[in-house]
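Note that this complex is displayed minus one protein chain, with the remaining chains in position.
After this line comes subunit A, so read on.
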Amino acid sequence: MSAPTRTLTAHANGNHRITEPAPVRWVLTTVALVFLALFLALPLAAVFSQAFEKGFGTYLLALKEPDTLAAVKLTLITAAVAVPLNLVFGVMASWAIAKFSFPGKNLLITLIDLPFSVSPIISGLIYVLIFGRQGWLGPFLEAHDIKILFAVPGILLATIFVTFPFIARELIPLMESQGRDEEEAAMVLGASGLQTFFRITLPNIKWGIIYGVILCNARAMGEFGAVSVVSGHIRGITNTVPLQVEILYNEYNYTAAFAVASLLAFLALITLAVKSVAEWNVRENMEP
């Protein structure tokens, strides 16, 4: 909607200079590009060049290492649990927040933002505080032989916590901008609550969901801080991909470390690509 308006303004202004003089533009653009190259492109290139330094064969071998494979598997499991759970929660929470008013709404919005505002280390420590040996539930868990901390459940919980806001945060403004008109129209036409949700609400937020899911997934697979606190770093059992990279790096196994890191870099690139498509579509779906 905004693009044509901008063109119109430019036309209406005709000969008037509405941009900065050429040298200023050049300097600004160059600074921005150099900055991007230095801090984003260069590290990315470094990761891949280090990973492939000793050839493609070594690269593959490093990835086939059993502990690394286990780390990849754990990361995939973590994402497979955290993303769907946060998807369901995110859609429900943003629907409630955007379309209805109820007591405690502002509290809910604040709570959704909480994981964004605390350091991931703190997020991890919260779980140590709850489930650790000295924690609130520690004695109970020990008595029933349930392992949460330094085991897969702890990693799942920490990941779900830090990725909690991504989908809801994306959907709330989108749904608010769309208003309730279409849903009301559907209800007047006789649609039930579920029919309205699946046939009207969901298609309207489809791209917002994809956008949120892809960001949530990237964070779930890449989270280091919170997971590091609750994982216990048990090789082949509680290491996720980022933790595995750190271990390999600390052992001066640079090629392997960068090979595994390149997996995360690929994830980042794919995420970026899908994100920009989704972003474009979300903007199309926003009301002017």
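Everything that follows uses one rule, which is that contacts are C-beta pairs under 8 Å (C-beta built on N, C-alpha and C of every residue); 3 or more make two chains touch, one makes a residue touch a chain; residues count from 1.
Just so it is clear, contacts and distances are computed from a predicted model.
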From the list "DNA replication and repair protein RecF", "Glutamyl-tRNA(Gln) amidotransferase subunit A", "Xanthine dehydrogenase family protein subunit M" or "Sulfate/molybdate ABC transporter ATP-binding protein", give the UniProt name belonging to the chain omitted from this structure. "Sulfate/molybdate ABC transporter ATP-binding protein"
Of A:Glu65, A:Asp113 or A:Glu182, the residue in touch with the unshown chain: A:Glu182
Interface with the unshown chain - residue positions in subunit A: 181-182, 184-192, 195, 199-200, 203-204, 285
